[in-house]
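Here it is, the structure, as structure tokens.
In this view, the complex is presented without one of its protein chains, the others remaining in place.
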Amino acid sequence: MAFFLETLFGGLMTGMLYSLVALGFVLIFKASGVFNFAQGAMVLIAALSMARFSEWIPGWLGIDNMILGNILAFAASAVFMWLIAVAVERWVLRHLVNQEGTTLLMATIGISYFLDGMGQIIFGSSVYSINVGMPKDPAFILDGVFEGGLLISLEDLTAAVIAALLVATLAFFFQYTGVGRALRAVADDHQAAQSIGIPLNRIWVVVWTVAGLVALVAGIIWGSKFGVQFTLATAALRALPVVILGGLTSVPGAIIGGLIIGVGEKLSEVYLGPFVGGGIEIWFAYMLALVFLLFRPQGLFGEKIIDRV
Amino acid sequence: MFYRENGQFKSTYRADQQIFPIRQDRVFILGLLAVAVVAVPLLATPYFLQAILTPFLILSLAAIGLNILVGYCGQISIGSGAFMAVGAYAAWNFGVRMPATPLVVQILLGGVFATLVGVVFGVPSLRIRGLYLAVTTLAAQFFVDWAFLRIPYFTNYSSSGNVSVPALSAFGLPVQTPAQRYLFVLAFVVVFALLAKNLVRGAIGRQWMAIRDMDVAASVIGIRPVYAKLTAFAVSSFIIGVAGALWAYVHLGSWEPLAFDLNRSLQLLFIVIIGGLGSIVGSFFGAAFMVLLPVLLTNVPHFFGLSLAVDTASHIEHMVFGALIVFFLIVEPHGLARLWSIGKEKLRIWPFPH
Amino acid sequence: MSQSMHQRRMGEVILDLRNISLSFGGVKALTDISFDIREHEIRAIIGPNGAGKSSMLNVINGVYTPQKGEILLDGIRFSKMNSRRAAEMGIARTFQNLALFKGMSVLDNIMTGRNLRMKSGILAQALRLGSAEREEIAHREFVENIIDFLEIQAHRKTPVGRLPYGLQKRVDLGRALAMEPRILLLDEPMAGMNIEEKQDMSRFILDVNDEYGTTIVLIEHDMGVVMDISDRVVVLDYGRKIGDGAPDDVRQSPEVIRAYLGAGGAAPAPAEPGLAK
Amino acid sequence: MTTNEAAATQAPDILLNVNGIEVIYNHVILVLKGVSLCVPQGRIVALLGANGAGKTTTLRAVSNLLKAERGDVTKGSIDYRGERIDKLTPADLVKRGVVQVMEGRHCFAHLTIEENLLTGAYTRSLSRGELNAELEKVYRYFPRLKQRRGSQAGYTSGGEQQMTAIGRALMANPAMILLDEPSMGLAPQIVEEIFEIVRDLNVRERVSFLLAEQNTNIALRYADYGYILENGRVMMDGRASELAENEDVKEFYLGVSSGERKSFRDTKFYRRRKRWLA
Partner (left out) sequence: AEQFIPLLAYRTGSFAPLGIPWADGKMDYLKLVNERDGGINGVKIVYEECETAYATDKGVECYERLKAKHGGASGFDTQSTGITFALTDKAIVDGISIETVGYGLSQSADGSVFKWNFPLLGTYWTAADVMIQDIAKKLGGEDKLKGKKIALVYHDSPYGKEPIVLLQSRAKANGFELLLYPVTAPGVEQKSTWLQIRQSRPDFLLLWSAGIMTPTAVREAQAVGYPRDKMYGIWWASSETDLNDLGQVAKGYNGITIHNSADHGRVHEDLKKYVYAKGQGSDTQGKYVGSIAHTRGMMISMLQVEAIRTAQEKFGKGKHMTPEQVQWGFENLNITQERLEELGFAKLMRPVKTSCSNHMGDDWARIIQWDGAKFNIVSDWYQSNKDFVQPLVKELGAKYAAEKKLEVRNCAG
């Protein structure tokens, strides 16, 4: 029982981390109809910039207050992500208005290559660390109920709370503001959005900046947990089933999807894995998403795919 | 001036239905084939044959397969690496367990197994569409990766999970030197490209495209989505499976599931999109872009006598590569094949601007 | 002469719709609608926007499943149609919002209409065996006739996406004709056309109707066209049937005038251009 | 330029001036071969012509939506209120009061009808109350939309979408509307209504219109001035009333020959027309 609860809890926490990455996908998709394959690369470059700036800035400015250093590094990284957003809009998206989904998808793959290369040239390709003071040691609760207590990772818990806050804010933004509405309009039809005066350029910069910030937060959390290295970019792959399970266009979907996938994957690995040799969690997550989609092809909370003649 | 179809009238539909209705094109293609079969093996260095042309051809073949699914039938798949793997491992298992099976038959059987698996993973496409489907194809990718890593039967209980093929020969001829390998692969590619072209310009090809462009209208015409989608998955995975077997047998010789991982799938998808969705030649252009460009990029600094550290070079290569993808998409979102045909159109009216 | 043709045109009932009801969530697209379609006739469906006309066609060829009611086709009873079955039984249609296959050439689009009649297998096609080749050519000839008939020879190899709207509508018709249908459902085939093009289109429709005896169900907002070429008219209004009969009768019906034609709209507009401002 | 002179003498206050533009799609397809026209302040100008003549392309060139279609204006210039607008973004144009209603509706399928309308007011900073007033205005014009306000636009009927598209443009409070085939797919009385709305806006709010329309008959009834495009060139232009009297226009665009409307049933026996030379 205790073990089950621990697994469950571990799954929920992992799920929240996935949600955070998934959120980046959903944001850009919802607001511009682009399936942003570069989200993983953005997480990596954001984490790299945070790691390196928090190392460099105290050196440049001669401060040794860790908190101040981290705050400055965060600010610098945020600016960096904004610059990327501007560049992406200026050199890529602007020229691909009104193109099909596959074309845009491909372009984001190009962007992801570019960012991978650029990030490592600027910031290096070794392992770096981010230390924002996340609690690392395990905590044990309910000592009285279970023998040895229940293992809870405080780090995961902190991360989950941050993720939840972020998601709630963004969900609100989309549903209840005029800008949110405009973003959704852009996703539906670039040309029509232009025709009524929605400035695509500005919208895209905003969206990519926000997605960049989400990537930064995700990068900091993942990075402080695992260290910052090229491999972080592949974390995005773990978030894909979350995105489609929750629905490509749904911010709350990213959360619920994340929890389902996180729990499903951990339970499957722990309880089914041993019978088939283990290592099943990745494909299990995808299969889980697939099975859900068979019942709801647009994901749990996604918008229905409209086709009428 | 030279590229005009003036005066080339067609009096029968048969003539109009040739693959290359314009004479200059036919001459060009025959010439190209002659060069590929005769001149290239004689003139190209072993390195060029083995490390560039052979993978280029095999990836073109796989891309043709994927193009049938993605470009013609509109079902985006990021799981094609899995079907390559199935092709490779199935062929290998026939080779190991029934050593008498001729090489070509082994490879084709690899294709057959890939077809079976492809159809199974194609079934969700009847309900799931678009990007959702694309992501679910990753289920195939990860499942197959896992299966070949974890199920020892498939690797004939090899302790490391790595498998390899003995020296190859087909029809009593050795397939060993770079030139032999190249020609062996070339034969497959030419034959399959032709078959694929026949399919896509025939009735079944129209069904696929109809499903891609407007599935409701297609079913109103009497096209069965089930049949169209599953045949697309089948044909596509067959070709991809054969390409996978060739990749394993001829290019690598020894491999592990990693050779067909997600990166391979993505690479194929790039090839297809950059080359041009729904275009057989596009698959070749795309593969050339993907295979040649990185090699060029690594070698360019040498030409200029620059010596960059390999890691910087590789990062710059990534950046240039990414930038070029974006550049070509901006110039022509429909891929290199479209660029090519626009070029031809311009050539046709040259020297007039319109 | 046109009188005699009228005689020949009206045959037996081949499609009978009984008490069809269809709703989407709260929206009642069709409420208890019944009418029939006779062989060889031109049957028009008119009604204001959102009345349920397109939905009716969608029910007939199985794109929508009605909640209630039944469809009798050739005396066979269906509670719902299936698109493929409908196609096999000779129902073809065009679409209001152009549902052409955008990436394909005009020729290929129309060739898809022959799909049900093409029998050669995948392998034969891949190898281009003689039989497959001959089949392809035979159908190509048929399609070329349609292309000639619709006067779009010049655009044969153009991708349809690049054609202007009016020509796309013709291709849409061509694709339906290629199915050699017995019943042809046309959803606003003349929207977005000028008079001349409408005349062409009317000519095509009448030709098909006369020469092949094809039954035609036509949705159209141009009353001139409807009154001139249809034999019987059904009028829908917000999902209900408010009129059914010969064009002249329908035109007089006060309810139809109120709901659809508008006070001055009873007469076909072009008769009296009334350009004076 | 006779075109511009004619318009100029008639109304000196020219709002939009299109000067000899040439448009190429995809670098190879030449569609407009030197089109010039002008829209005087407060007038309704109709752009007529057969399918593929280039009406839509002309409107796109003005509203700068060509880029998205991979088209380019390669020659000529476009002025709005005396300012070159070729380089502005569509959003800038909307800010200056030029709004296009696109052919083929282009509603935001996943947004409800009301949300569609609200996005129309994106460029204006309105209070909640003002927004509601604007909405009410549109609903007054199109009561059907009010009934369906909560439905996703993608599921509504063709006509409802057309109304939504027009209503959405009205929400931007434009000074000039580029209207592409407003009558397409609408029931006759709605078509009348829409043109009444056009006239209403024109008279009461001094909105100018450039109107591409296949329904020549009604377009000439409401327009002040008309241009007839054929194959990417302006073949004829003049006051609407004059055009309507022109024999060729009557025959080819109004379906009236020798003073009588032909029945569509008879066109079957009516031999094919002579075409103006392209």
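Read from first to last, the chains carry the letters A, B, C and D; within each, the first residue is number 1.
Simple rule for what comes next: contacts are C-beta pairs under 8 Å (C-beta built on N, C-alpha and C of every residue); 3 or more make two chains touch, one makes a residue touch a chain.
Predicted model, so just to flag it, every value in this text is computed and none were measured.
**Student:** The complex has one chain that is not drawn here; which of the drawn chains does it touch?
**Tutor:** Among the chains that are shown, those touched by the missing chain are A, B.
**Student:** Pick out which of B:Gln50, B:Gln75, B:Thr136 or B:Ser265 touches the chain that's been left out of the picture.
**Tutor:** B:Gln50
**Student:** Tell me which of A:Ala38, A:Ala193, A:Ala235 or A:Met287 is the one touching the absent chain.
**Tutor:** A:Ala235
**Student:** Quick one: which of B:Met98, B:Leu296, B:Val310 or B:Val331 touches the chain that's been left out?
**Tutor:** B:Val310
**Student:** Could you pull out which residues of chain B are in touch with the chain that's been left out?
**Tutor:** These residues of chain B touch the chain that is not shown: 46-47, 50-52, 55, 96, 146, 149-150, 159-162, 164, 166-167, 176, 251-256, 258-259, 263, 295, 298, 309-311, 313-315.
**Student:** With the missing chain put back, which residues of chain A would touch it? List them for me.
**Tutor:** Residues of chain A in touch with the missing chain: 3, 6-7, 10-11, 14, 120, 125-129, 136-138, 151, 153, 155, 222, 225-227, 229-232, 234-235, 238, 265-266, 269-270, 273-274, 277-279, 281-282.
In the analysis below, only the chains that are shown with their structure count from here on.
**Student:** If each hop has to land on a touching chain, what is the smallest number of hops from chain C to chain D?
**Tutor:** The distance in steps between these two chains is 1.
**Student:** Where the contacts of chain A and chain C overlap, which chains show up?
**Tutor:** The shared contacts of chain A and chain C, listed by label, come to B, D.
**Student:** Counting C-beta pairs in contact, which comes out ahead: A-B or A-D?
**Tutor:** Result of the comparison of A-D and A-B: A-B.
**Student:** Averaging only over C-alpha atoms, locate the centres of chain A and chain B and give their separation in whole Å.
**Tutor:** 32
**Student:** So the centre of each chain is just the mean of its C-alpha atoms; given that, what is the distance between chain B and chain C in Å?
**Tutor:** 42
**Student:** In whole angstrom, how far does the Cα centroid of chain B sit from the Cα centroid of chain D?
**Tutor:** Each chain reduced to its C-alpha mean, chain B and chain D end up 47 Å apart.
**Student:** Where in chain C do residues touch two or more of the other chains?
**Tutor:** 54, 63, 95-97, 99
**Student:** If you look at chain A, which of its residues touch at least two other chains?
**Tutor:** Counting only residues that touch two or more other chains, chain A contributes 308-309.
**Student:** Under the stated contact criterion, what part of chain A meets chain B in this complex?
**Tutor:** For chain A paired with chain B, touching residues are 35, 91-92, 95-96, 99-103, 105-107, 109-118, 120-121, 125, 237, 240-241, 243-244, 248, 276-280, 282-283, 286-287, 289-290, 293-294, 297-299, 302, 305, 307-309.
**Student:** Could you list, by residue number, the parts of chain C that touch chain D in their complex?
**Tutor:** 2, 24, 27, 47-51, 54, 96-97, 162-167, 188, 191-200, 202-203, 206-207, 221-225, 228-229, 260-262, 265, 268-271, 273-277
**Student:** Quick check on the complex: what are the chain D residues that touch chain C?
**Tutor:** 25, 29, 48-53, 103-104, 144, 148, 151, 155-160, 162-163, 181, 184-192, 214-218, 220-222, 240-241, 244-245, 252-256, 261-265, 267-268, 270, 273
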